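For reference, the structure I am asking about is given below.
Note that this is a trimmed complex: some chains were dropped, and none of the rest were shifted.
Note that the chains are named A and B in the order they appear, and that numbering of residues resets to 1 at the start of each chain.
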Amino acid sequence: MTTARKGERVAYFNGEIVPESEVKVPFRDRGFKYGDAVFDMTRTFGHKIFKLETHIKRFYDSLQYVDIDPGMSQEEMVAKSKEVLEANLHLLGPDDDFWVGQRVSRGVDLVGGDMWETAGGPNVIIECAPLPLKPRARLYKDGMDVLVPSVRRTPPEALSPRAKSHNYLNLIMADMEAKAQDPEAWAILLDTRGFLTEGIGSNIFTIKDGVIYTPQEQYVLGGISRETAIEMAERIDVPVVTKDIDLFDAMTADEIFLTSTSLCICGVRSFQGRQIGDGSAAGPITKALMNEYVDFVEYDWIGQYLKRLED
Amino acid sequence: MTTARKGERVAYFNGEIVPESEVKVPFRDRGFKYGDAVFDMTRTFGHKIFKLETHIKRFYDSLQYVDIDPGMSQEEMVAKSKEVLEANLHLLGPDDDFWVGQRVSRGVDLVGGDMWETAGGPNVIIECAPLPLKPRARLYKDGMDVLVPSVRRTPPEALSPRAKSHNYLNLIMADMEAKAQDPEAWAILLDTRGFLTEGIGSNIFTIKDGVIYTPQEQYVLGGISRETAIEMAERIDVPVVTKDIDLFDAMTADEIFLTSTSLCICGVRSFQGRQIGDGSAAGPITKALMNEYVDFVEYDWIGQYLKRLED
């Protein structure tokens, strides 16, 4: 192991903690060639890691689905993730937080071998990265703008959206459509039947007449933040129903919000160019959920974001 | 640039020719994280490169579809590909041949930036690799065994199969299903409507009553070898029809063959466990096409494969 340059983050790479700049994969790694890899990602709140075990459990479902054996138990993965976090915490400003992620690719294709022969085992990476607090701070003041692209989410019969894989091109093509119209918009895709699914790493919720709705898990990756938002709704006694949500639901919703690891919960002010509610950053139930979330993680991540507006 | 170890292949990497072992991508490269990259691949016949310009033209369609600018013209890409091949030819045995491939990823995600902010431009790689002649030699003696998995090909409304991207997990999940039943079988997927499409890098053709059929280009990546096979059919006056092909067509076909960059044309002896024709390695029209292909490229690639059976 080389010593990390001063101020450089370190990462776990196939058994060792090394400077991030040394974590490079050969170009014949199947993760690079085919996106033949899976990952997961949690975050810290006030430097404390959030639901790491739950994330790792979900990560191992993704691994099982694509049939990659990481060569480590879930417990080891948890322990190593904490170790990587510890090793990087000193780099984190007091108002900053980290994403903490795990990635495993199937390994490097053997030259001259046939499909599926790899040279050596899987490549395992555990990494930290500062959350993009500043570029997303505005969303908490103004609310998010959601666009629905024409591209449809890959159906489960082709590849399950429930595995968090390195195959994001479907989501990327969709996001490019949205960004071409509005560089700050977030894309939420429809499934092949025409119902709302998810965006890149984000889940969607609509609220109508005091009931919260979110798409069925079959067509989306059921994020841990989505799960946490549902728990928060229980805590404030607002019913949550999972069902197929169509454009009519969204366009006539009282409130809409997204969840993601970094965003936790963030309000939506416009959907496909239509104002939602009174167009403010977040409706009353959304706000209540956000506050409950802050209480739950014992950290004011909303304030953390908003503070960056002044930077 | 470091000097390549004796016997080590070199590759083009972002402007330079370097030893392959130096072609590594940072783990935050979007090609690795998301499969956000495209590639193309041709081969040499007797050390001479095949239809390179046609491949590069198709490659730039893939690039345009995913909206990645490689920072090089098609002409430069052709020139650099030839240069890489030249630099590696001395490593090639007289009976061996190379795959020659180009890969471009969108670049490395900027830490702390938002989605789509990259640190630096695309990563461009041009590489050579010896063809897997030995592991595939048996197919020319015995014929291929094709299995149809339950997983369906990603539909064009989610991601076009016509872009040769780094998102192969749909094809990989399908191939794993087939390989679990028979490690030497090749998977050919159905589309979401139930018609035959393609396998990992291979196209399928069926023959019935003297007419050759192959799936429409909308649902498959129309390989250059597929195109060449169609040209060969014209040369021997056998009509080719592109249409939706179902299991009935395949199960009652007189002959079936696959095409791919490495295989060129290879006969299928069984389809989904059913013997095709008399179960020999290739039917009469398939053989005629293969021979015409040999004439066309002025190289006996069939003999090249078969010779490896004796190794």
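Rule of thumb we're sticking to: contacts are C-beta pairs under 8 Å (C-beta built on N, C-alpha and C of every residue); 3 or more make two chains touch, one makes a residue touch a chain.
Predicted, not measured: the structure shown is a model, and the values here were computed from it.
The complex is a homo-oligomer: every protein chain shares one sequence, and counting across the whole structure file gives 6 copies, of which 2 are shown.
As a convention for this text, only the chains that are shown with their structure count from here on.
The touching residues of subunit B, when paired with subunit A in their complex, are 11, 13, 20-21, 23-27, 29, 31-37, 39, 66-67, 103, 105, 111-117, 125, 127, 129-132, 134-136, 151-155, 157-159, 165-170, 172-173, 175-176, 179, 192, 200.
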